[in-house]
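Sharing a structure below in structure tokens format, with a few things to ask.
For this view, one protein chain was removed and the others were kept in their places.
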């Protein structure tokens, strides 16, 4: 994060009118500190202050030094993907239920944001993913993800079949509901439900997790985040397959498509209140054993 | 199985022209034993013998004493669902790859079918499932399944949410990719990939297996086959959910739908060559350890 | 449970001096209802009332009509094994932490026990296990268990190898840390930690669960409680193997030992407060989703 912040971006969870008051209080708090405030269009409408201009989510990244997000982890994922090109640090405020990414409680919002602006914070670098679909030799789709890139079946067919390559080396042929490539950030999300391991947030690794594989020994593999994972879709027939980003956006895949997943060049900076431990959040959310 | 068989039904895997010759050899073999032979329409066309009449899959069951199926386990599931009302025993001949249900190798077809007709066989009773979708107090769909009834998400949304009741008693609220109710027959299919246990083929029990549940302690539950499992679909919003039968047929579900799954009244009789063990098939297909 | 109770047995968790007061209050409560009270020797010492005679745990079963146990699930298992021959119903009072078997809270003790004595209760029949070790053709050990019979490795060796047979039919050869045969009661204990399914408490089935098997497709199998599971220990060499009952008692096994596990002839009756659901306990202990 820059030492001198000029402009703060505010982004609230979509369609949550009741967040308006919190967002406005936060905007006023920032303005009172002589900061410029820009909000995503919907959020700006809720804030409804003449000093706070609205901006499209796709372009807000180029105008701000820090983004403050109010919502759940889903909102953070959405913002991270849209700001991926701009290297803007993110702060997450939850709406009442602790998130892995939104670790500031709403009641502590002004206090914690104040501390962060005063330079009392912890910074953490996380990587994101870049996915590319190649069809008949041409790139037909590219996308980014913060949690995971998922190749999954459509609603009916039980299994899709695909081949997996790591840095060009053949790994195996898998028949499954699908396959997840997760960042450390995403390792506590869908990949965990599918039987994947928890990756330490700063580990330079991705988890490749098959979803309900037909072969019971098809197990999660953890590989370097410098690797490229290539998946070739096989024999879809009348089945359908999709590429899904963070469980939020998806694109249809076709037979013989090659999907390449690799680390996105730009990393993402998460700003946390200082003294916060990732394991505190894990223990709380997963009901893990506390110190006696 | 009746002691005196008069009419045999023949059903081949759909669209497999190369099965024609095998089917014809089998039909001639049966006719030579003075049995009547009826075939499913497509199969009859491939057999192409004047003595073998074609019949629709939906109605063939009322005219035959035994059904011989050539194909994979998928074909057996399809036939079992269509013959569910008629209490016709099934024999399964695989196309080269051993199946759980199709345990006669193609090369042994005439020999093994001959033995069965001579009374040298093992009979096994399996139960099937009946599913009912109730919407706003009315039954809008009913279906049968041999392997499993699956409630699953559509292609995009990562999670659906539903409540589960057992014989009217609340079990829990689950957020997951879906949930499988599997018969013992289905316990070695999709349910196994989703982490379910193997149920002994003749056990009077069903496995209720969540698919990629968000709560890691949502584990497979095994309940009596006399129980009724009720699932209430919650808060789909713009997500979609489907009821899928044996991974082959599906119907769309809506918010607040109640899905009831119970044992189908009519059981299904499988005819195996005598001396065959279910565990032989499991060991072969799952690469289990053999006797030293 | 008999309609006319004469003598109640009291058994407290071993070595818990602080339970003395609760046990004494309970004894006085029972005596005031003109019931005879007998306590296990240690418990009798803590109760310290002239009307309450002590008795050995092994023989208390033949003198009482109902056993009230104060402790945790571990105490219930210990009592169940010792009373297995006597068909004495059991009531479990926990010490503050809800158990699967001890579902009466200490603060509700007198009220709930009073209701049970008044005939307001739910009765549930569970089965126990009988294990037999045969060595060189002779039975060298027999034992009972309520949760599970476990065949496990000693402290050093990583793997033991054994063959499994179901009703005389070969199942497979397993190399693993061990294998659990669990009752429905035990399915929420060690077997669950090892990846086994939850069996409905009244299901007539046992779960056979390999512990950390070397072959990843060695999965839990659920079989009828009328089956006999035979395990043959192979090639221990200098390794060691043990038969463990409910995780509390164990006996050393040798190479070529045959271990037979089957349902114990006498069932066990558990007495619960009426209106209690097994799933309430499961949801509370496993942090499952509640009704919205």
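Here the chain labels run A, B and C in written order, and each chain numbers its own residues starting at 1.
Heads up, the rule we're going with is that contacts are C-beta pairs under 8 Å (C-beta built on N, C-alpha and C of every residue); 3 or more make two chains touch, one makes a residue touch a chain.
These figures come from a predicted structure and were not determined experimentally.
Participant: Which one, A:25, A:45 or A:200, makes contact with the chain that was left out?
Facilitator: Reading the full complex, the residue touching the unseen chain is A:200.
Participant: Tell me which residue among A:105, A:171 or A:251 touches the hidden chain in the full complex.
Facilitator: Only one listed residue reaches the unshown chain, and that is A:171.
Participant: Of A:192, A:212 or A:233, which sits in contact with the chain we cannot see?
Facilitator: Only one listed residue reaches the unshown chain, and that is A:192.
Participant: Just checking the interface: what residues of subunit C touch the absent partner chain?
Facilitator: 152-159, 176-177, 190, 192-195, 211-214, 216, 240, 242, 244, 247, 250, 286
Participant: May I ask you to list the residues on subunit A that touch the chain which is not drawn?
Facilitator: Within subunit A, the residues that touch the unshown chain are 163, 166, 169-175, 192, 195-200, 202-205, 207, 215, 217-224, 227, 234, 277, 279, 282-283, 286-292.
Participant: With the missing chain put back, which residues of subunit B would touch it? List them for me.
Facilitator: 216-217, 219, 287
In the analysis below, only the chains that are shown with their structure count from here on.
Participant: To test your reading of the model: what rotation angle superimposes subunit A on subunit B by C-alpha positions, in degrees to the nearest 5?
Facilitator: 180
Participant: Need the CA-centroid distance for the pair subunit A / subunit B, whole Å please.
Facilitator: For subunit A versus subunit B, the centre distance works out to 40 Å.
Participant: Nearest whole angstrom, what separates the Cα centre of subunit A from the Cα centre of subunit C?
Facilitator: Computed value for the inter-centroid distance: 46 Å.
Participant: What parts of subunit B, by residue number, touch at least two of the other chains?
Facilitator: 192, 195, 286
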